[in-house]
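Quick one: this structure, given as structure tokens, is what I'll be asking you about.
For this depiction, one protein chain was excluded, whereas all remaining protein chains were kept in their positions.
Chain IDs A, B and C follow the sequence of writing; residue 1 opens each chain.
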Amino acid sequence: MARKRLITAINEALVEELERDPKLIVFGEDVELAIMGDTRGLVERFGRDRIRNSPICEQTLTGMAVGLASAGYRVVLHLMFNNFIYTGMDAIGNQMAKLRLMTGGQMELPITVVAGYGGGNSNAAQHSDTAYSVLMNLGGIQVAVPTNSADAKGLFKTAVRGATPTFFLEAAGRGGEMGEVPDGEHLVPFGRATVAREGTDVTVVAIGRMLKPTLRAAKALADDSISAEVIDPRTLVPFDEETVLASVARTGRLVVVDEARDRCSAASQIAAVVADRGFDSLRAPVRRVTVPDVALPYASNAEAALIPGPERIAEAVRSVTEKQFA
Amino acid sequence: MARKRLITAINEALVEELERDPKLIVFGEDVELAIMGDTRGLVERFGRDRIRNSPICEQTLTGMAVGLASAGYRVVLHLMFNNFIYTGMDAIGNQMAKLRLMTGGQMELPITVVAGYGGGNSNAAQHSDTAYSVLMNLGGIQVAVPTNSADAKGLFKTAVRGATPTFFLEAAGRGGEMGEVPDGEHLVPFGRATVAREGTDVTVVAIGRMLKPTLRAAKALADDSISAEVIDPRTLVPFDEETVLASVARTGRLVVVDEARDRCSAASQIAAVVADRGFDSLRAPVRRVTVPDVALPYASNAEAALIPGPERIAEAVRSVTEKQFA
Amino acid sequence: MATPRTDVREPAVDDATARTLHERMLLIRRAEERLIVACADGSLPGGVHLYIGEEAVAVGACSVLTDRDYITSTHRGHGHFLAKGGDLDAMFAEIWGKATGICKGMGGSMHVADVSKGILGANGIVGAGFAIATGAAWGARLEGEGRVATCFFGDGAANQGSFMESMNVSAAWELPTVFLCENNGVSEFTVTSTVTGGVLADRARAFMPVEVVDGNDVLAVRAAVGAAVERARAGGGPSYVEATTYRIRGHLEAEQHMLGGGTYRSADEIAAWQADDRDPVLRSARRLLDAGICDAAELERIDADVRARVEAAVAFAEAGPAADPELAPQLMFGPTA
Partner (left out) sequence: MATPRTDVREPAVDDATARTLHERMLLIRRAEERLIVACADGSLPGGVHLYIGEEAVAVGACSVLTDRDYITSTHRGHGHFLAKGGDLDAMFAEIWGKATGICKGMGGSMHVADVSKGILGANGIVGAGFAIATGAAWGARLEGEGRVATCFFGDGAANQGSFMESMNVSAAWELPTVFLCENNGVSEFTVTSTVTGGVLADRARAFMPVEVVDGNDVLAVRAAVGAAVERARAGGGPSYVEATTYRIRGHLEAEQHMLGGGTYRSADEIAAWQADDRDPVLRSARRLLDAGICDAAELERIDADVRARVEAAVAFAEAGPAADPELAPQLMFGPTA
């Protein structure tokens, strides 16, 4: 065990996987000087054949990932900010998500796309989307949203070794956070949620960057004798329905916290699943704490007012644990 | 009143709006010879300045719509199949959906994008998506999914006269269906659902192309003394929550039928809203009848097995009206 | 549209090659003629985009490629598939929507692929092949075994920005990509010149060597692509070859229904491209006769063999079991680590 920044954990996973598999290639805009920090030092170590700055052309970069994978390579494509997913969307929605089926299973696509998501830094609307909802609807695409250094490393390795296009989304502001990372080989399976805090009164699913304010809210709620169980899904596709359902079976209540815009969000999906499969356990309305259907503004105060924070989360939890639902 | 094909009703709306507003422009690939039929005859009548075939370059077409709108025009962009939304996604997700906010309200974007959606014709995966879920998450984008000729005309006119980017999605197979269209000026407001069939036991929200199999299922269910109320939302953004909630308040049950892939679908969104705001009325699990997380196959039998049909819909309704939930 | 060069001397090929090229073109022609019938009689679940009239492009190009080379194809992909050595039975079974299809009935006419033969798929997204070919070419270059990736695309697709993006990457990274433009003058129902600025080939000239050839002359295509492939294999980077050709059938079968009485080209124009001295298959037949490689009887025999082959493929397709509806969900995700 050693404490490492989340971004360092990813870097470490990259180094180990690049050592392990000579057919692993990393490319994207500015991966050599590593604008996000996660690819730092790789080009010096593995050379420009395997770590390569690309021109700015997302539509072609995503398509190249498909071609390079078809030619027998494993691919890590860095897209920098997840808003640029839209720029390179054709090969994501029409190729990556479909080609395995369309070719009758002939094509394996071991592609990991890395991008930063989320607001909170006054990066304004075109650099602060939380785009996983869009990806989740496309079909054959996996989505990971690690919340700590250990998971970042373990999920990254699992993504890279898999055969399905996987989006690995880094919370823009969290690269600098420290956390323990197990020594040696560390893989985290997809589709396995963790309970970040145990509780008995209400289940709160907190996605990615929302885990931290949710844990803060849970602490505050504990002072009011409300015991919140906080679940970190870790991957959104596949999604660990069973862990959430089991928790709701105990608590009878669900709140989902998601930084995405509300409509067709991961939060809505999770709420819908529980309103179906977990209905019998539910004793209160299923609440979503999300960003309303807006683009994030630049001004810090306006941005902060829209992104779920501990107060809004606690308020939502209180609203379903008040005595009318007791 | 006169009976007209859905596609003819749209064509009529286009003619009337082009007459009404000389600043309305229609462009896209093959709009002159009208591959979908909806733009037929327009170029002969309004000339090539206003009705214009474009090159194949969706990324630029969607961006041009923004520029043309900024220059004071009203724009109808035809994207043919809604899978090409991904191809032209940057200007949709990063520009259209955000620029009004980003410019502090300076930019109005009276843009209507038309595209066909859905499966059922063995068009294979790249021509049969139901892409509205993706659009719904983007923010400042409206979505209309008319199910009959009258609504097609009325919603189209409302879209064209508005100031917000609006996607007008035509069910690929339904252009040929006939329906009454009111004479004279006919506008259908956005955000107003209709009750396509009244019922008392269960509310079924059926989106777009799914209305027809849902009505068939409702008929079959009536034979079993299950009375299903079928709601056609007509627009997904804005969405008429009140009509659905009022219905569920009476029936206590909800099934949502959607041709989109399940994850982060409109169905999930509607289910989530009702599991929150309508929780107190619910007497049974909220079921979604959707396409699982697959790309649609080519072979007719394989495609048909995935798209919700009357049997699957009826089965879902039965599952929530069985006596355990009585 | 750039004028094809006429000063290129007809490149010599040996008799066996000339014959093989002819047979391959004929196979495509007869297979697609059979699809016209199948489409009209309702045997096919979906639509088909036919390559009739353009056979010399695929056959000429693929004649200098091996199974280890990559191609990316278009919505009009039957010719590319067959020219690259794809199996006719498996292709027909695919188009008929059968479990025995090359993609198990999941892809259909617009998506025939045989990855084992380097056929990375026909693609329904116009222009999608540019980047896929470029990525495959990058893989080929990293591997260093002299493979090349050939990207077939139309004059309409050449207006997609990914064309420039992929030429840029291929040029900057000196990738073994061959950009092969099938310039048939039309994009669906639009005459491409009405939506195109400048001369297509000039776009490529900013990045790489350019050759414009008579796309209905299988030997001319073979020679031009051969030179490009040779350069690519030797590490000389990408090339652009433009083959001037013509689509004889509609954009897709049953286009009349979509046109609603409108037209975008004249019957005379179509007829002119079907003339003995323009149709690629007729030209090749004439050449075999003139060179004394085949006599009329032998050409007849070749044709009869090809027709029998096509009918056998129809029988294979028809006899196959329907696609497996359970398969789709299983095919979406690959194995996990």
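Criterion: contacts are C-beta pairs under 8 Å (C-beta built on N, C-alpha and C of every residue); 3 or more make two chains touch, one makes a residue touch a chain.
Since the structure is predicted, the reported quantities are computational estimates derived from the model, not experimental observations.
Touch with the chain that is not drawn comes from one residue among C:42, C:144, C:198 or C:261, which is C:198. Within the set B:161, B:250 or B:277, the residue that contacts the chain not displayed is B:161. Here the missing chain is touched by one residue of A:124, A:195, A:222 or A:246, and it is A:124.
Within the whole complex, the absent chain has one touching residue among B:70, B:227 or B:301, and that is B:70.
When the omitted chain is restored, the residue from B:82, B:95 or B:148 that touches it is B:95.
Listed here are the subunit B residues that touch the chain not shown: 25, 49, 54-55, 57, 59-73, 90-91, 94-95, 99-110, 139-140, 142, 157-158, 160-164, 187, 189-190. Although one chain is not shown, part of subunit A still touches it, namely residues 29-30, 32-35, 37, 40, 53-57, 59-60, 83-84, 87, 121-127, 292-302, 304-306.
Touching residues on subunit C toward the chain that is not drawn are 159-165, 167-172, 194-199, 202-203, 205-208.
Simple rule for what comes next: only the chains that are shown with their structure count from here on.
Here B is the chain whose Cα centre lies closest to the centre of all protein Cα atoms. Averaging C-alpha coordinates per chain places the centre of subunit B 36 Å away from that of subunit C.
In whole angstrom, the spacing between the mean C-alpha positions of subunit A and subunit B is 29. In subunit C, the residues that reach two or more other chains under the touch definition are 101, 103, 105-107, 111, 123-125, 161, 327-328, 331-332. Multi-chain contact residues of subunit B (touching two or more other chains): 59, 83, 87, 124-126, 293-295, 297.
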